[in-house]
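All protein chains but one are shown at their positions in the complex.
Right, subunit A next:
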Amino acid sequence: MLARFLKDEGVEYIYGYPGGAALHIYDALFRQDDVKHILVRHEQAATHMADGYARASGKPGVVLVTSGPGATNAVTGIATAYMDSIPMVVLCGQVASHLIGEDAFQETDIVGVTRPIVKHSFSIRHPSDIPTVLKKAFYIASSGRPGPVVVDIPKDMTAPTERYEYVYPRKVKLRSYNPVSRGHTGQIRKAVELIMSARRPVIFAGGGVITGRASEALTALAHRLNLPVITSLMGLGAFPQNDPQSLGWPGMHGSYESNMAMHNSDLVLGVGVRFDDRVTNNVTRFCPDARIVHIDVDPSSISKTVQADVPIVGAADNVLNEMLNQIGQRTEAQEPLDEWWETINAWRDERRGKLYEPAAAGEPLKPQQVVEAVHRVTHGDAYVVTDVGQHQMFAAQYYKFNQPNRWISSSGLGTMGFGLPAAMGIKLNYPDEHVVLFTGEGSFQMMMQELSTCKQFGIPVKIVNLNNASLGMVRQWQDLNYKSRHAHSYMESLPDFEKLIEAYGFKAITVRTAEELEPALEEAFRSRDELVFLDIHVDPREHVYPMQVPQGAMCDMLLSKTERT
């Protein structure tokens, strides 16, 4: 019944790991060909694979794990998806109903464990409920503000001896769950008035624009009113970065011009963002002159950290189109923005060519130049997946995104180990595309057992390991705040990555100099059906800049090791 439902729901792949409580389900999967199961090497990887697929496709990823340790291993991946509002359905085996509460073998109250990190969860209490409960799970996971949904399935609920009539539920209704779509027209009118009369407006667009498939509407609005566009890290690609109106992304390691523009703006139009602390810096000093218009599908995101002057609850796409519609009907002219653009362009010029110093001959490579080179080789249209740390920030800064759903990174939770499995989930579903993983030797070692999964299922991702033999971001903080006392941020005893990768039967190339870089990249990206691991040794002393000064305003930044605003 469960397998039939997954097929009818249009699920092609599920990611998981078997175990006692899930064996009835695995047996049912074995006896059909429609839903393909990918066997991972650790349950956390299954959740990240599903997550990667969901971020690239916008559809919920599906995970299947057994009870107890199977389910608890999935917790980090569920939390990752929750923080970034990613649709996911996690099916957990559970011990048989009559054993629940008795501390039975491999029993964990996984609904209880995951309660603070799921959008909702269900326990199946009768086998005949399976189709309806699963339909509800998929509906909740993927509608409104998406998120992970856990379904706990006691073993006796899937016993093959019990048979029930199966009907695929086309629709479900939940009396207490009706996500809003249309925004309040009056509020939208107020917002439009504020935008049209602002002298220094900015758009601040986030992951909600990508999830809500509102990139087109956003771009149309930005072009219509000639507004500068800043996207959050989650929103990278929501507005094309090759557009002259794009200022990049703001926050802790955001671009100089975006932080300056947002701080000095008199109006912030937030769309599908949550004004989190990595963007606002000290919230009491956030954008002192700005009125805030905040569009979000989730009312609880509005005025959570930054008080909104005009809150609009609704789906980004609908609200932005209604704004365009109202703008079309207005007769009053927009406040001219020439002066504002002059100021912004002056900020851009200030930092042009000063972002980092490329390596001199004979010096170790700079991670930034590696990302720029990968951008060139892939023509800027690869799916770019990252782990967490310095390499993640460099990838976000130097790979330029012109389409949504191409930047795949654990932003909210910052989960090291996310990258490899997420990249695998994407490559599996988009075999003809280049899927590049930027990782570091720290993050990669958290999930490197998944190379085995790549081998079994033939998943040829490209892995760019920015190897600085240290936990770069931790080291950077220790340099800045702990007088360079590098407590446990160095990586001693690194494996010989070439041998390691070759042990799995894949190709590895080590790169140490600028001369070696281009040919290695050419070779790695020549084909799309070969897994290649590039172990690129980069300068461990490099820091990520700009970097906001703790407790400062958005505009308080360190710009390099010697400059600050």
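In this section, a contact is a pair of C-beta atoms (placed from the backbone, for glycine too) under 8 Å apart; a residue touches a chain by one contact, two chains touch by 3 or more; residues count from 1.
The criterion applied here is as follows: contacts and distances are computed from a predicted model.
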*Quick one: the chain not pictured, UniProt calls it what, "Acetolactate synthase small subunit", "ABC transporter ATP-binding protein", "NADH-quinone oxidoreductase subunit L" or "Glucose/mannose transport system permease protein"?*
"Acetolactate synthase small subunit"
*Taking the entire complex into account, which one of A:25, A:140 or A:359 touches the absent chain?*
A:140
*In the full complex, which of A:197, A:300 or A:325 touches the chain missing from this view?*
A:300
*Looking at A:44, A:66, A:108 or A:121, which residue reaches the missing chain?*
A:121
*Could you tell which one of A:176, A:284 or A:562 touches the chain left off the display?*
A:176
*Could I get the residues of subunit A that touch the absent chain, sorted low to high?*
111-112, 115-116, 119-121, 123, 140, 174-177, 298-300, 302-304, 307
